[in-house]
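Mind having a look at this structure? Questions to follow.
Missing here is one protein chain; the remaining ones are kept as they sit in the complex.
Read from first to last, the chains carry the letters A and B; within each, the first residue is number 1.
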Amino acid sequence: MYRCLAWTGVAAVLFLVPFYLDGFWLQTGLFAMSAAIGAIGINLLTGATGQLSMGHAFFLAVGAYAYVFFSAEPTAKLGGLGLPTGLAAVLAVVVAGVAGGLFSPIAGRLKGAYLGIATFALIFGGQHVLFNAEHLTGGFNGRAVPELDLFGFSFGDTPALVVLQVPFGTLERLWFLGLALVALSIVFAQGVLKGRPGRAMNTIRDHEIAAGVMGVPVARYRAGVFVLSSMYGGLAGVLLALVFQRTVPEYFGVLLSLDYLAMIVIGGLGSVGGAVGGALFVSLLPQLLTKYSDSIPLVAAPGTPGGVSPAEAARILYGAAVVTVVLFLPGGLLGLIRKIRLRPPRLRLPLSSPSPSPETRSPHVP
Amino acid sequence: MSLDRKAAIVIAALALAASACASDKATGGAAPATATGGDGVKTGPGVTETTITLSLLTDLTGPYASLGKSVTQAQQMYFEQLNAAGGVCGRTIETVVRDHGYDVQKAMAAYAEVAPRTAAIPQFIGSPMVTALKEKITADKILTLPNAWATSLLGSDAIQVTGTTYDVDMINAVDFLTKEKGIKAGDRIGHLYFEGDYGESALNGSKFAAGKAGLELVEQKIKATDQDMTAQATAFKKAGVNAILVSVGPRQAASLVGVALASGLDVPFVGSNSAYSPLLLDTPAAPALLKDYYVATAGAPISAPLPVYQKLITDYEAKFPGEPLDSGVASGYTQAVIIGDALKAACAAKDLSRAGIITAHRSQNAWEGGFGGTPMDFSVYDKPASLSTYIVKPDKEAIGGAVIFKEHTISDLAKEYQVPPPA
Partner (left out) sequence: MTTFVELLVNGISIGAVYALIALGFVIIFKATEVVNFAHASLLLAGGYLVARLWPLVGFWAALLIGVAAAALVAAAIEFLVIRRADVASHSVLAIVTIGVDIVITTELTRQIGTDVLAMGDPWGSEVVRFGGVTLAETRIVALVTAAALITAFLLAFKYTGWGVAMRAAAEDAETAALMGVRLGRVSMSAWAVAGGLAAVAALFLCVFPTPGLDRSTSLVALKAFPAAILGGLDSTTGALVGGLVIGVTESMMSGYQNDMVFLGRGIGDVAPFLVMLVILLIRPAGLFGTKELARV
């Protein structure tokens, strides 16, 4: 009951944001939404199923570039299919899933560290293609992203739209699309995690052999989750491209992949809420530090000598957050919130286990 | 549950109603207005009765941090001096510095944050970042001076690429090699370049010039993260090149020159303006760089005997003792002066709106500013503002680590050259 009320409050606030905050906050918020979708995806894979992936940025790139390719009108220098943009967005997500599927011979066979480093190859190989397949990707400079147009409603600056006296440009319009996509992603992932597949995934993470013995088709599940997580990545990529209005290969590198891993650890492994929380933390922190660098002690405004610059402070904080969370807050930010909420202690069994895998460090636990 | 839903609807309705009257954004959809102040000067975003806000979008934590630091410090110093001399139009210049660490997303976020209160951008590092924001900058009409010289940045009236573009520099470099280094038709020349705008822009120039001069071009492309140029030097040696063009970072240039000389590939090298840093003269690469390495650049080196540079050197050394006086200091300062002059011209025309600043800037077709070289033509924006290039040579004794080797010239090849149209 109270929970429901709280959620409606949150939803109402989120709805109001574009009426008050300026472009900077909307853009930051939209980046965070895209990150949230991507993080939910990688949390299904790494958090819930225990498959380490360092190649998530690649699937964002596939989604972003596929959307551009499908929706753009072909020109002399750049290819394109000129499809309706809504269809292009859906196809882009599918293509990201197919890319994940093509990797399944590796994703289904490799485990742990081997899989993690193998997925590095996706990043380097992917960026190589992005830089070199200029006809498709525009090379180093990337490509302009066509505006999304759904059923005659344009998510661009034109035609001018004024809602309640507030001019609605690209960012304001995309804000609501972003909210809808995040909500959809959350609901779907919750469904997966709470149902039979989720239990199977957790069993694979916690004890793969037991899962196999109990009749879970382990290899098929692993490949399937990889595809699903790639599709989430693709969707995040499409949203990111729409916000950026330009795709550039440089962005989809190793650092982005590592950011995603940091998000899910900080937020809480294996849960949807954790992914969203971690995504917000990692994407908002540097922006907040930069914006308020004048008033934060020890952090110097960019360009002034002495002190730690906001960008560096943000990186140190977020690196430290990863370490702190693992050492002191098993379960991440979400676990912390639950802990606070569970006081005074009540008897309650969480539906999905909020703590990370109970797999221990000794390899011979029966 | 139904109670919840009712509550939700009530909350939403109340909030929505409240928003309509309380939001700053509730402008009814009019574009950000220009106003005319008490002094009869038209103003726009970033300009108030007392201040003019300029944004420096720089890299202080990424691969171009050393450039960013020099440019930012030189520019802040110039604007402080300008303020001390009474500012522009009775207004003080305020600078906002944002560090994007050479990351496109951070650059976009930084731009979105500062753009609404910015009158002009005297520094924007990184051609990927400027390219990504090109359309927005053009639509927002913010006069922007990128610290990158790729041809893809041409073609927007709001973006002013100063001096030559990389391709023009390389054409003049090939001309220099044929005229003074004995390179003749039929010879092979190598070109080591970065993937991306910078390298590919430069490659366009070398391809054109090599074709015209009857040279065969041997290309080697590398990434910014590559450090060791042994394989590339070996490949050049195998191809038997007689000279090498270098459009990479200072580190890679130093590595290439060192390896090439050590393995007996003793040929002249000409680098783009971003392929040299005086910091390298403190490393073991120094002897190789001092031997037969040149840099083709539109701006005179800071050691050139120009009064404006002598003042810059004195002031900068007093304010930032011990900091290197590299090309970033000179180019950053020049760009600050260009913006300062544009603001002064806009003030004279009583129009400090963004469009007014651009118009004032674009009305100058022979800007020289005391910096030597061929005057720059700001009235066109689909062609480089200048076609003339200095050939500069590293020198350990000189301030800024480089001296003029050959005065600025426009080669005949460069006059023939047509900049490729923007994609």
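Quick notes
Please note the rule applied: a contact is a pair of C-beta atoms (placed from the backbone, for glycine too) under 8 Å apart; a residue touches a chain by one contact, two chains touch by 3 or more.
Keep in mind it's a predicted model, so treat the numbers as computed, not measured.
Here the missing chain is touched by one residue of B:T138, B:T234, B:Q310 or B:T409, and it is B:T234.
Mapped onto chain B, the interface with the missing chain covers residues 61, 63, 65-66, 69, 195, 218-235, 237-239, 250-251, 254-255, 258-259, 261-264, 277, 279-280, 282-285, 287-288. Panel shows chain A; residues 46, 50-52, 105-106, 109-114, 116-118, 120-121, 124-125, 128-129, 131-133, 205, 209-210, 213, 254, 258, 261-262, 265, 269, 308-309, 312, 315-316, 318-323, 326-327, 330, 355-359, 361-364, 366 of it touch the chain omitted from the view.
We adopt the following convention: only the chains that are shown with their structure count from here on.
Each chain gets a centre from the mean of its Cα atoms; for chain A and chain B, those two points are 34 Å apart. Interface residues of chain A facing chain B in the complex, by the touch rule stated above, are 1, 4-5, 8-9, 11-13, 15-16, 19-24, 27-28, 31, 77-78, 131, 138-142, 144, 160, 162, 164-167, 244-246, 248, 250-251, 286-287, 290-291, 301-304, 309-312.
Contact residues on chain B toward chain A in their complex (touch as defined above): 1, 4, 7-8, 11-12, 15-16, 19-20, 22-30, 56, 58, 60-61, 72-73, 76, 95, 97-99, 101, 103-106, 108-110, 112-113, 115-116, 128, 131-132, 135-136, 152, 195-197, 200, 423.
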